[in-house]
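Structure record follows, encoded as structure tokens.
For this view, one protein chain was removed and the others were kept in their places.
As written, the chains take the letters A, B and C, and residue 1 is the first residue of each chain.
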């Protein structure tokens, strides 16, 4: 199945300002879309927004690698969804898959982000706390490996 | 004289990504250009960059009002300069004039920003410190009222 | 009344990337929010999206003036709405009022945009077409002068 209803996804409309003089999405904006979807996933699924992660938990989850394949060119006014999947869950690292689709389900870009969890103030790697890990594992159980 | 050599100005080239599908600058990007020129003015003329202003001086200089008249439309690849003038200097407020020109001196947009100086952590208005004020006054003496 | 249900408004959540190292919204992002709300107003209320305005109608509606008063500082994760009002309707110009509020109705910034309608390819002022004018007038009748 191309897209399960259980997959967390963020809806948005491609804006005029996301696009360049060729009339299609400006390359870096795909990473803005993907990063904002990831931020929403932390807030809504992992249950810790990035402000609290940084200033209450004294942690961070910097992206150490991001990559994106551009499949079709997004254009202004398109209604899209960016789906978020957890591809790998390490002791102090997380790999996310982010797929942008239109309403027909066609894929426009597919990105992969690798983040590591660090502790402030020394920014050394620190294990993902049990409450966050439990929520991520519960999400993976629901959405499967697809 | 259209442009004195004494006016602090930041050079940049309008990028493809600053422009929209109509092939001209996307409106909000003018404020990006103006704000980055202002940031450089703080760093190079007032002598305190915004990181130090916030975390060493425990202050801030939030923009309380910004306005911009769009005169001509910027296009990709244009070499431009954003000039920074201090229009007013209050006890705890600063009014800046920011003019974007091409290499021929033609104006493309003119912005005005009003900032106030505040003290952390309560964000109440606080006077501009004497060392900063002295540098701003010296700049105004050099560049005149134009 | 602080906010009528009849006012067109765009909802969004302030993102981590909209904010700067001081932890509050980076000044130019307010203009991104306002411009995107205006784009949605054209699409949903005036009934002509900016792609069609430019490439089907052979027109444009460039912003000739934008201004913003910053009242309170937006922070990451805040749920906000940007309301769009038509303050003035000229023969070839439009003045919009854009107010950003949180869910309690408190105002965070208030922007005013002036746009003029132009015809391609010579970019000379051209009257707002009757169908668009009728929709704008209908909207003004509903939302009043507030």
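Please note the rule applied: a contact is a pair of C-beta atoms (placed from the backbone, for glycine too) under 8 Å apart; a residue touches a chain by one contact, two chains touch by 3 or more.
As the structure is a computational prediction, the values presented were derived from the model and not from experiment.
Of the listed residues A:73, A:103, A:125 or A:142, the one in contact with the hidden chain in the full complex is A:73. For chain C, the list of residues touching the undisplayed chain reads 16-17, 19-23, 26-28, 76.
Not every partner is drawn; the one left out touches chain B at residues 13, 15-17, 23, 32, 35-36, 39-40, 43, 49-51, 75-77. Residues of chain A in touch with the missing chain: 21-22, 24, 26-29, 31-32, 34-35, 50-51, 54, 60, 62-70, 73.
Note that in this section only the chains that are shown with their structure count from here on.
Because chain A and chain C share one sequence, their contact can be compared position by position; here over half of the interface residue numbers appear on both sides.
Spacing of chain B relative to chain C, judged by their CA centroids, is 24 angstrom. The centroid of the Cα atoms in chain A and the matching centroid in chain C are 29 Å apart. Residue positions 32, 35, 50-51 of chain C are each in touch with at least two other chains.
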